[in-house]
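My structure is below; once you've seen it, I'll send some questions.
Yeah, one chain of the complex is gone here, protein chain that is, but the others are all in their spots.
For chain A:
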Amino acid sequence: MISTLEEKPHVPAVPRKRKVPGWAVAMLGVAGAIVLLSITSYQTGFPQLTSSGTTQTAVRLALPILLAGLGGLWAERAGVVNIGLEGMMIMGTWGAAWAGYQWGPWAALVAAVVFGSLGGLLHAIATVTFGVNHIVSGVAINLLGAGLTKYLSTLIFLPLSNNPRQSPPVQSFDTFSVAGLGDWLGELEAGQRLFISDVAGILRGLVTGVSPLTMIAILLLPLSYYLLWRTRFGLRLRSVGENPHAADSLGVKVYFHKYVAVIVSGGLAGLGGAALVLNPGQLSYLEGQTGGRGYIGLAAMIFGNWRPGGLLGGAALFGYADGLQLRSGGETVLALVYGVVILLGVIVVWQLIRRRWFSAAAAIVVAVLLYLLYISLDEIPGEFVSYAPHMVTLAVLAVASQRLRMPAADGVVYRRG
């Protein structure tokens, strides 16, 4: 699933004339990631790395990140930096809980989208109409989201749940699994054969306990791609993020497209909040529930180079890191370190082939350090493990950010005339 991390060796240094189509690179990346994980789990003796349970948790945890990232994608493609995703997500969680305990999960979804969109609308008014710095407005919305929901929770949830920090339980979606396939995959997984069991475990995790929200989120990804890259509306929206002056000179309504993009962005972030509230493990609003996932979503989008495919890879990576630490704890996260060492080995070979001595040397040093860490520790301390997703975010962005290409007018306040 950590497809995009594996992409690095496959993309040539100058990605101008890419001979291999994007989907093929992605498939190679996915295959490479599965091979890497299965070797790691075989070598370290932790089948949890590719178990169906881990995958299932990873999917659930990746959903909010994916949706937040998708929200970021919409806004930033239109040239508005949306650091307020976190705040819009918080508003989404509250809205989902408020509607969810009264009218069920579908109402929760709708309310989450509406609340998130309101946050987006506020951001659009501030940044587009009044030309407020995008970061300032975004941070303000994060503070506002946290403060407003705290107030509303005390007002509305306290009498019901006797807890100002938590909502009454929300009814969950019925989940469904692909009946025959799941059992068959389960047998394969239990067989503990190299690679086959790993693939079976991951597939089983993907087809078991699927909620409608998962389906919606997965469908929103190609839908966003189609809208943004294959329609007239999308072309205009992206042109606004690349060069608003040019777009304006050609009769494109710059403000309108920015507004739509940021409102949709808020709606998607809100939906991400609903994904947290409707998570089977939780099923209620909790203060501080988002835990920075809006920011991680933004990071996933940046990691994915402002493209939906890359964003999916980023969300999967962060979801997986999160899921692994939640389900299995420090020992398995340590096993993942072993996997990273193998990956670095591949990178070293690749860099040597391309005669990039410095990069190769750097990769060797990091690999040796990580390997020493791996053999000297029995497990990663618990305090550290819960920060695994954040650590992964930092590491990945530090490495990946060199080749990224953001929309040219991203974060630039546009004034007509």
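The working rule: a residue touches a chain if its C-beta (ideal position, glycine included) is under 8 Å from a C-beta of that chain, and two chains touch if they have at least 3 such contacts; residues count from 1.
Please note the rule applied: contacts and distances are computed from a predicted model.
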Absent chain per UniProt: "Fe-S cluster assembly ATPase SufC", "Nucleoside ABC transporter ATP-binding protein", "Ferrous iron transport protein A" or "Beta-ketoacyl-[acyl-carrier-protein] synthase family protein"?
"Nucleoside ABC transporter ATP-binding protein"
Looking beyond the chains shown, say which of A:232, A:355 or A:415 touches the absent one.
A:232
For the full complex, which residue in A:243, A:282 or A:359 touches the chain that was left out?
A:243
Had the left-out chain been drawn, it would touch chain A at residues 16, 230-232, 235-236, 238-239, 242-243, 245-247, 249-252, 405, 407-408
